[in-house]
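All protein chains of the complex are present and in place, except for one that has been dropped.
And now, subunit A:
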Amino acid sequence: MKPAPFDYYAPRDLGEALDVLAEAGEHGKVLAGGQSLIPLLNMRLAAPERLVDINRIASLEPFEVTPDGVRIGALARHSQVERSEGIAAVQPLLRQALRLVAHPVIRNRGTVVGSLVHADPAAELPAVLALLGGSVRLARAGGVRDVPAGEFFTGPLESALEPGELAVSAHFPRLPERTGSSFVEVARRHGDYALAGVAAVVTVDDDLRVSEARVVCVGVGPVPLTADVSGWCERRPASTVDWAAVARAVQDRTEPEADIHATAEYRRHLVGVLAVRALTEAARHAL
(Lines give C-alpha, C1' and ligand atoms only; values in the text may rest on other atoms or scores of the structure.)
Protein backbone atom coordinates (compact mmCIF):
# COMPACT_ATOMS: atom_id res chain seq x y z
CA MET A 1 0.00 0.00 0.00
CA LYS A 2 0.96 3.64 -0.29
CA PRO A 3 0.90 6.46 2.25
CA ALA A 4 -2.17 8.69 2.44
CA PRO A 5 -1.54 12.24 1.20
CA PHE A 6 -0.04 14.74 3.63
CA ASP A 7 1.24 18.31 3.60
CA TYR A 8 5.00 18.26 3.41
CA TYR A 9 7.47 20.68 4.95
CA ALA A 10 11.24 20.46 4.61
CA PRO A 11 12.61 23.35 6.67
CA ARG A 12 16.30 24.17 6.61
CA ASP A 13 16.55 25.49 10.12
CA LEU A 14 15.31 24.42 13.48
CA GLY A 15 13.29 27.54 14.25
CA GLU A 16 11.23 27.11 11.10
CA ALA A 17 10.62 23.43 11.94
CA LEU A 18 9.44 24.33 15.43
CA ASP A 19 7.06 26.98 14.06
CA VAL A 20 5.48 24.48 11.67
CA LEU A 21 5.18 21.88 14.44
CA ALA A 22 3.65 24.45 16.81
CA GLU A 23 1.02 25.35 14.26
CA ALA A 24 0.31 21.76 13.30
CA GLY A 25 -0.15 20.63 16.91
CA GLU A 26 -1.35 17.04 17.09
CA HIS A 27 -1.73 16.85 13.31
CA GLY A 28 2.04 17.20 12.81
CA LYS A 29 4.65 14.46 12.73
CA VAL A 30 8.42 14.57 12.42
CA LEU A 31 10.10 12.53 9.67
CA ALA A 32 13.69 11.58 10.53
CA GLY A 33 15.17 8.38 9.04
CA GLY A 34 11.71 7.11 8.15
CA GLN A 35 12.64 3.52 8.99
CA SER A 36 9.79 3.16 11.47
CA LEU A 37 7.43 5.91 10.31
CA ILE A 38 7.30 5.11 6.59
CA PRO A 39 6.33 1.43 7.14
CA LEU A 40 3.46 2.74 9.31
CA LEU A 41 2.47 5.22 6.58
CA ASN A 42 2.76 2.59 3.84
CA MET A 43 0.49 0.26 5.78
CA ARG A 44 -1.77 3.22 6.63
CA LEU A 45 -1.46 2.50 10.32
CA ALA A 46 -0.63 6.21 10.59
CA ALA A 47 -1.89 9.10 8.45
CA PRO A 48 -0.60 12.41 9.82
CA GLU A 49 -1.86 15.55 8.06
CA ARG A 50 1.48 17.33 8.13
CA LEU A 51 4.93 15.85 7.88
CA VAL A 52 7.96 17.87 8.91
CA ASP A 53 11.01 16.35 7.22
CA ILE A 54 14.01 17.31 9.37
CA ASN A 55 16.62 15.78 7.02
CA ARG A 56 17.75 19.20 5.74
CA ILE A 57 18.41 20.78 9.13
CA ALA A 58 22.20 20.62 9.22
CA SER A 59 22.41 21.75 12.86
CA LEU A 60 20.81 18.44 13.95
CA GLU A 61 23.49 16.24 12.41
CA PRO A 62 26.49 16.22 14.70
CA PHE A 63 27.22 14.03 17.65
CA GLU A 64 29.92 14.85 20.17
CA VAL A 65 31.81 13.28 23.01
CA THR A 66 31.43 15.51 26.08
CA PRO A 67 33.29 15.30 29.41
CA ASP A 68 30.40 13.37 30.93
CA GLY A 69 29.25 11.27 27.98
CA VAL A 70 27.98 11.44 24.44
CA ARG A 71 25.44 13.87 22.98
CA ILE A 72 23.80 12.58 19.83
CA GLY A 73 21.99 14.93 17.47
CA ALA A 74 18.62 14.10 15.93
CA LEU A 75 20.07 13.36 12.49
CA ALA A 76 22.96 11.15 13.57
CA ARG A 77 22.28 7.83 11.82
CA HIS A 78 22.62 4.51 13.61
CA SER A 79 25.54 3.59 11.31
CA GLN A 80 27.51 6.78 12.06
CA VAL A 81 27.22 6.29 15.79
CA GLU A 82 28.06 2.58 15.48
CA ARG A 83 31.24 3.35 13.52
CA SER A 84 32.50 6.17 15.78
CA GLU A 85 35.61 5.07 17.70
CA GLY A 86 35.31 8.19 19.86
CA ILE A 87 31.88 7.10 21.06
CA ALA A 88 32.90 3.46 21.52
CA ALA A 89 35.76 4.60 23.80
CA VAL A 90 33.49 6.39 26.28
CA GLN A 91 30.25 4.45 25.86
CA PRO A 92 30.81 0.98 24.34
CA LEU A 93 27.22 -0.07 25.07
CA LEU A 94 25.98 2.04 22.17
CA ARG A 95 27.93 0.06 19.60
CA GLN A 96 27.04 -3.22 21.32
CA ALA A 97 23.35 -2.30 21.06
CA LEU A 98 23.43 -0.82 17.57
CA ARG A 99 24.81 -4.03 16.09
CA LEU A 100 21.52 -5.64 17.15
CA VAL A 101 19.32 -2.91 15.61
CA ALA A 102 17.84 -4.07 12.31
CA HIS A 103 20.25 -4.55 9.39
CA PRO A 104 23.19 -2.48 8.16
CA VAL A 105 21.15 -0.99 5.29
CA ILE A 106 18.40 0.19 7.65
CA ARG A 107 21.02 1.57 10.04
CA ASN A 108 22.28 3.80 7.21
CA ARG A 109 19.04 5.83 7.41
CA GLY A 110 17.55 5.23 10.86
CA THR A 111 18.46 7.68 13.59
CA VAL A 112 19.30 7.05 17.24
CA VAL A 113 16.99 9.83 18.43
CA GLY A 114 14.17 8.61 16.16
CA SER A 115 14.45 5.20 17.74
CA LEU A 116 14.11 6.73 21.22
CA VAL A 117 11.01 8.73 20.25
CA HIS A 118 9.49 5.72 18.50
CA ALA A 119 9.82 3.87 21.85
CA ASP A 120 9.22 0.34 20.67
CA PRO A 121 9.17 -1.90 23.77
CA ALA A 122 11.52 -4.35 22.05
CA ALA A 123 13.95 -1.70 20.77
CA GLU A 124 17.53 -1.65 21.99
CA LEU A 125 18.33 2.06 22.21
CA PRO A 126 15.55 3.09 24.62
CA ALA A 127 16.86 0.33 26.90
CA VAL A 128 20.39 1.70 26.68
CA LEU A 129 19.19 5.20 27.55
CA ALA A 130 17.18 3.84 30.49
CA LEU A 131 20.03 1.69 31.80
CA LEU A 132 22.57 4.51 31.65
CA GLY A 133 20.19 7.13 33.05
CA GLY A 134 20.45 9.38 30.00
CA SER A 135 18.05 12.04 28.81
CA VAL A 136 16.33 13.41 25.73
CA ARG A 137 16.35 17.11 24.86
CA LEU A 138 13.00 18.34 23.53
CA ALA A 139 12.60 21.70 21.83
CA ARG A 140 9.43 23.62 21.05
CA ALA A 141 8.87 27.12 19.73
CA GLY A 142 10.05 29.21 22.67
CA GLY A 143 11.53 26.54 24.94
CA VAL A 144 13.74 23.53 25.58
CA ARG A 145 13.49 20.81 28.23
CA ASP A 146 15.58 17.78 29.14
CA VAL A 147 13.56 14.70 30.03
CA PRO A 148 15.32 11.91 31.95
CA ALA A 149 14.97 8.42 30.47
CA GLY A 150 12.92 7.25 33.44
CA GLU A 151 10.19 9.73 32.53
CA PHE A 152 10.61 9.68 28.78
CA PHE A 153 9.29 6.19 28.00
CA THR A 154 5.64 6.18 29.02
CA GLY A 155 4.24 3.09 27.27
CA PRO A 156 4.53 0.89 24.19
CA LEU A 157 5.29 3.28 21.29
CA GLU A 158 4.61 6.19 23.64
CA SER A 159 7.03 8.82 24.86
CA ALA A 160 6.85 12.08 26.77
CA LEU A 161 7.20 14.04 23.51
CA GLU A 162 4.22 16.37 23.20
CA PRO A 163 2.58 17.77 20.07
CA GLY A 164 4.66 20.67 18.81
CA GLU A 165 7.91 19.27 20.21
CA LEU A 166 10.98 18.05 18.38
CA ALA A 167 13.66 15.88 19.98
CA VAL A 168 16.89 17.69 19.12
CA SER A 169 19.38 15.37 20.82
CA ALA A 170 19.90 12.69 23.43
CA HIS A 171 22.58 12.40 26.08
CA PHE A 172 24.13 9.07 27.04
CA PRO A 173 26.37 9.30 30.15
CA ARG A 174 29.82 7.74 29.84
CA LEU A 175 30.68 4.43 31.53
CA PRO A 176 32.44 4.93 34.88
CA GLU A 177 35.94 3.52 35.51
CA ARG A 178 36.27 -0.26 35.97
CA THR A 179 32.90 -0.79 34.38
CA GLY A 180 31.94 -3.22 31.65
CA SER A 181 28.82 -3.47 29.53
CA SER A 182 27.04 -6.03 27.38
CA PHE A 183 23.87 -6.37 25.30
CA VAL A 184 22.52 -9.78 24.31
CA GLU A 185 19.19 -10.82 22.83
CA VAL A 186 17.30 -13.57 21.09
CA ALA A 187 15.38 -12.75 17.90
CA ARG A 188 13.62 -15.02 15.43
CA ARG A 189 16.04 -13.86 12.77
CA HIS A 190 19.18 -11.79 13.24
CA GLY A 191 18.16 -8.13 12.80
CA ASP A 192 14.54 -8.59 13.82
CA TYR A 193 13.16 -6.97 16.92
CA ALA A 194 14.11 -9.20 19.85
CA LEU A 195 11.78 -11.68 21.53
CA ALA A 196 13.68 -10.69 24.64
CA GLY A 197 16.97 -8.95 25.35
CA VAL A 198 19.08 -7.96 28.34
CA ALA A 199 21.77 -5.31 28.69
CA ALA A 200 24.01 -5.06 31.75
CA VAL A 201 26.61 -2.74 33.25
CA VAL A 202 28.85 -4.05 36.00
CA THR A 203 31.36 -2.04 38.06
CA VAL A 204 34.13 -3.60 40.16
CA ASP A 205 36.07 -1.93 42.99
CA ASP A 206 39.83 -1.80 43.58
CA ASP A 207 39.77 -5.36 44.92
CA LEU A 208 37.90 -6.44 41.77
CA ARG A 209 34.73 -7.16 43.74
CA VAL A 210 31.42 -6.30 42.12
CA SER A 211 30.32 -2.99 43.60
CA GLU A 212 27.46 -2.21 41.24
CA ALA A 213 25.43 -4.20 38.74
CA ARG A 214 22.39 -3.06 36.80
CA VAL A 215 20.40 -4.62 33.99
CA VAL A 216 17.65 -3.60 31.62
CA CYS A 217 15.30 -5.99 29.83
CA VAL A 218 13.53 -5.40 26.51
CA GLY A 219 10.54 -7.18 24.99
CA VAL A 220 9.12 -8.20 28.38
CA GLY A 221 7.08 -5.14 29.33
CA PRO A 222 5.53 -1.96 27.95
CA VAL A 223 8.75 0.03 28.50
CA PRO A 224 12.39 -0.96 29.14
CA LEU A 225 12.54 -2.61 32.55
CA THR A 226 15.58 -1.61 34.63
CA ALA A 227 16.74 -3.36 37.80
CA ASP A 228 19.56 -2.61 40.22
CA VAL A 229 20.93 -6.01 41.25
CA SER A 230 24.02 -4.76 43.11
CA GLY A 231 22.74 -6.16 46.42
CA TRP A 232 22.44 -9.65 44.97
CA CYS A 233 26.12 -9.64 44.07
CA GLU A 234 27.10 -9.34 47.77
CA ARG A 235 30.29 -7.48 46.83
CA ARG A 236 31.96 -10.70 45.82
CA PRO A 237 34.65 -11.11 43.18
CA ALA A 238 32.94 -11.48 39.81
CA SER A 239 34.05 -15.09 39.48
CA THR A 240 32.22 -16.19 42.65
CA VAL A 241 28.96 -14.24 42.27
CA ASP A 242 25.98 -16.58 41.91
CA TRP A 243 24.89 -15.05 38.60
CA ALA A 244 22.08 -17.59 38.19
CA ALA A 245 20.52 -16.37 41.45
CA VAL A 246 20.91 -12.76 40.31
CA ALA A 247 19.26 -13.65 37.02
CA ARG A 248 16.32 -15.25 38.84
CA ALA A 249 15.83 -12.02 40.75
CA VAL A 250 15.67 -10.18 37.42
CA GLN A 251 13.31 -12.77 35.97
CA ASP A 252 10.92 -12.37 38.90
CA ARG A 253 10.42 -8.71 38.11
CA THR A 254 9.40 -9.20 34.50
CA GLU A 255 5.81 -9.60 33.36
CA PRO A 256 6.14 -10.69 29.76
CA GLU A 257 3.11 -11.11 27.54
CA ALA A 258 2.43 -13.80 24.99
CA ASP A 259 2.05 -13.04 21.29
CA ILE A 260 2.28 -14.97 18.03
CA HIS A 261 6.07 -15.04 18.29
CA ALA A 262 6.54 -16.45 21.79
CA THR A 263 4.70 -17.45 24.93
CA ALA A 264 5.08 -15.43 28.12
CA GLU A 265 6.76 -18.43 29.73
CA TYR A 266 9.37 -18.67 26.98
CA ARG A 267 10.12 -14.96 27.22
CA ARG A 268 10.61 -15.25 30.98
CA HIS A 269 12.95 -18.20 30.40
CA LEU A 270 14.94 -16.16 27.87
CA VAL A 271 15.34 -13.27 30.31
CA GLY A 272 16.96 -15.64 32.82
CA VAL A 273 19.39 -17.09 30.31
CA LEU A 274 20.21 -13.72 28.77
CA ALA A 275 20.68 -12.01 32.15
CA VAL A 276 23.40 -14.53 33.09
CA ARG A 277 25.11 -13.99 29.74
CA ALA A 278 24.91 -10.20 29.85
CA LEU A 279 26.06 -9.94 33.47
CA THR A 280 29.02 -12.30 33.13
CA GLU A 281 30.15 -10.63 29.92
CA ALA A 282 29.82 -7.14 31.41
CA ALA A 283 31.76 -8.31 34.49
CA ARG A 284 34.51 -9.68 32.24
CA HIS A 285 34.76 -6.35 30.42
CA ALA A 286 34.96 -4.51 33.76
CA LEU A 287 38.19 -6.27 34.81
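Keep in mind that, in the parts below, a residue touches a chain if its C-beta (ideal position, glycine included) is under 8 Å from a C-beta of that chain, and two chains touch if they have at least 3 such contacts; residues count from 1.
The definition used in the following text is that contacts and distances are computed from a predicted model.
Colleague: Given the options "Carbon-monoxide dehydrogenase small subunit", "Benzoylsuccinyl-CoA thiolase", "ABC transporter permease" or "Nitric oxide reductase NorQ protein", which would UniProt use as the protein name of the unshown chain?
Modeller: This omitted chain is identified in its UniProt record as "Carbon-monoxide dehydrogenase small subunit".
Colleague: Which is it among A:104, A:156, A:176 or A:231 that touches the chain not included here?
Modeller: A:104
Colleague: For the chain left off this view, which of A:22, A:38, A:88 or A:141 is in contact with it?
Modeller: A:38
Colleague: Would you mind spotting which of A:190, A:236 or A:284 touches the chain that isn't drawn?
Modeller: With A:190, A:236 or A:284 as choices, the missing chain is touched by A:190.
Colleague: In the full complex, which bits of subunit A touch the chain not displayed? Write them out.
Modeller: 1-8, 10, 31, 34-35, 38-39, 41-43, 51, 53, 55, 102-106, 108-109, 190-191
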